[in-house]
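See structure below.
Removed from the display is one protein chain of the complex; every other protein chain stays in position.
This part shows chain A:
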Amino acid sequence: MDRSLLLRLLDHAGKALILLVFLFPFLWMISTSLQTFEETMSFPPVWVPSSLQWGNFAEAMTAGPFLTYARNSIVITTAILILQFAVMIPAAYAFAKYTFAGSGLMFGLVLLAFMIPSQITFIPVYMTMADWGWVDTLLPQIVPFMSNAFGIFLLRQYFRQIPQEIIESARLDNAGEFKIITRLMVPMSMPALATIALFSFVSHWNDYFWPLVMTDATHVRPLTLGIAKLRETEGISNWNIIMAGNVILVLPILIVYLFCSKQIVKAFVYSGIK
């Protein structure tokens, strides 16, 4: 009896330790972001700041065109979401509900696109963008993501599960295809749409590589690049300011995660299993 109690205690302690390993760096980031420069330089480290240095956040925000970075991040992620949905919904509907010559081949191309990483295509895409005169605008960070292959795939599966009878009866009531999509298919596939939206938001808000290779000018760059640059402008030692900027970058994602953790987990697991 005693032994099983001990085992259960060990089990809980071990899990608590795992949790600590994965969450502590975030707590440390927050603690550092509220410390004075002297506190960050002291060894042994200061665990809890003696007084909360909210000024670090102001300093991080004035170290670069922070509002511009934040605005760019918001504009880019929002525009990508809108564009992707406008492109994905009709395509997924056509793939799910129509039979047409070449549909298999076209869908194969969608899946192929899903597998080719952007780390391979970035040079030619950049050159196309340069040809179009799009370099140093927000467009090269938005338009190349118009076709969300994973989204088209997931939504097509979802649309296929919606019974044909529902669509046929809507057609008998003289509903056009546009109406069927907007009034029937979209409302009925909200869970799938939310999954795709969250997945897309998280990956584009966090993206570093694509904006880095597609832009040179500061005024079109997103928060990820702004925060990474903070390290260069702040030198290598102002860790409290760097961590303050970092908190600003992480916070929106963590808040979204706090409210939609179930959906986000589902979105990521879904993308991994199918």
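Everything that follows uses one rule, which is that a contact is a pair of C-beta atoms (placed from the backbone, for glycine too) under 8 Å apart; a residue touches a chain by one contact, two chains touch by 3 or more; residues count from 1.
Everything below uses one rule, namely that contacts and distances are computed from a predicted model.
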UniProt protein name of the chain not shown, from "Nitrite/sulfite reductase", "L-lactate dehydrogenase complex protein LldF", "Sodium/proline symporter" or "Binding-protein-dependent transport systems inner membrane component": "Binding-protein-dependent transport systems inner membrane component"
Chain not shown: contacting residue from A:Phe66, A:Trp134, A:Phe150 or A:Trp239: A:Trp239
Touch criterion as defined above, residue of A:Leu6, A:Ala86, A:Ile166 or A:Met190 at the omitted chain: A:Ala86
Chain not shown: contacting residue from A:Met127, A:Ile166 or A:Met190: A:Met127
Contacts of chain A with the absent chain, listed as residue ranges: 12, 14-15, 18-19, 21-23, 25-26, 28-29, 32, 40-45, 86-88, 90-91, 93-95, 98, 100, 103, 106, 109-110, 112-113, 116-117, 119-128, 143-147, 149, 152, 177, 202, 205-209, 212-213, 224-225, 227-228, 231, 239, 242-243, 246, 249-250, 253-254, 257, 261, 264-265, 268-269, 272-273
